[in-house]
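Every protein chain except one is present and positioned as in the full complex.
Right after this comes chain A.
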Amino acid sequence: MSDAERPTDDHVPGAKDDEFEPIQVFPEAEEMDLRPGADNCYKCSTCDTNCPVAAVDDEFPGPKFQGPEQWRLKRQDDHDIDDSVMKCSNCMRCDSACPSEVPLSQMHNTARAEYVEENMSKLSREYWRNRMLANYRRLAPLAATFPRTANFVTGLSITKWLGEKVMGITSEREFPEFATETFREWWTKRGGAQVESDEKRIAYFHGCYANYNTPEVAKALVRVYEHFGYEVMVPEQSCSGTPMFANGMLDDARRAAETNVEELAAALEDGADIIASCSSCSMSIRQEYPELFDFEHTEDVAANTWDAVEYLRVHEDLEGELEGTSLDGQSFAYHAPCHSRNQGLDGQTIDVLSAIDGIDAHDVGDSCSGISGTYGWKAENYETSMKIGEEMFEHMEDAPAETGLTECPTCSMQMGHGTGYEITHTLEVLEAALLGTELGTAGSGTGDGDADAVDGGRREAK
């Protein structure tokens, strides 16, 4: 009897296939398939001309190849992504450069994750170095428990030497100092929110750096928002995922994002909007989460996340409030982080600060700082990173200011490293203007007072 005579009911495949049970080997196959995104590319190469890595590294093929071309050449069962994807710094400038809405950074993030998953040895130094850098937050609590010891140890030249030889982390940079009291410790000690409000409530996503390294920035946010009458909530949170995306550690990022989405969605439920002080954290939650994950409420959380200054400009009369305040004799060389630029926020800091009397803030142009999170920490990228930063360093030095200003922790490290300037965060300036506190420079963070190290770094880059 022919198989054909057997019933062919919906769930009864041919008799000999009775045991057939589909197994999904790659459960994400559907969402990972970004080939249709290549439809938007007409190959104009604007992304390539805006890529800071391609500009200084001839070996890097640029975002057009990394994104639409590589995806278009791919087939469902191909998993050998080209290794050049690891040279992408994930600055995401290609996203804003593209005139045709090609999902470039989504393609890079996905391809990088696939590369790490399929092609990178889980035993290699590179993998563990990247895993460690991406999961800086896992190490930070330990350092925060013994901050002085940690700072002493990381500052030792033997540590840096070992870091470079063993882990491939550049010895040119100073490790960021850990604060003696984390933001969350301060928050608990303080007794949490000091303003209560049913109408005006925010959930603060401080991220890792403002918690462990620059709590002054986080405290500034709390004080500024309380000044405007907001009740501040500080929900449980994990890393935003930015360094994990950049290192292709998508599983780590997924775990972190799942926690964040769950906690932040609960805060939304409580009537809060979500505010971040780090431009990469807000970028990650707003853009990368919905592009890469589909947990429940991901879209909601993304749509209700704001940059700290942006939110006040929209919901309060921030400039009006700043009228009449003054900070005498303060001049800043301001660098807009790429991830702020991608959120359309590159003009706002200069605009807002111009309302404060006595402040002179100079935009140092639209170049990339070059560090891009963990990228510039890798020994093999250090030189490229400093070459990219060259334009920013020069513009900072040309600007009539001796203090740097930015909203991104690692841009801040790079600015300090390249110029020796102290670097501050916009929220600290707002705090000083609105509350009359003394202006701190917690944002410099790198401990780079050492002019020799600075010059050494730059000399090699040239």
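Quick note on the criterion: a residue touches a chain if its C-beta (ideal position, glycine included) is under 8 Å from a C-beta of that chain, and two chains touch if they have at least 3 such contacts; residues count from 1.
The rule is simple: contacts and distances are computed from a predicted model.
One chain of the complex is hidden; its UniProt record names it "glycerol-3-phosphate dehydrogenase", one of "Phosphomevalonate dehydratase large subunit", "glycerol-3-phosphate dehydrogenase", "ABC transporter permease" or "histidine kinase".
Within the whole complex, the absent chain has one touching residue among A:N50, A:Q70, A:N109 or A:N260, and that is A:Q70. Touching the missing chain, out of A:S100, A:T145 or A:Q194, is residue A:S100.
When the whole complex is considered, the residue among A:Y42, A:F146 or A:W161 that touches the unshown chain is A:Y42. Counting over the whole complex, chain A has residues 2-5, 8, 10-14, 17, 20, 22, 24, 29-30, 33, 35-36, 38-44, 61, 64-65, 69-78, 80-84, 100 touching the chain that is not drawn.
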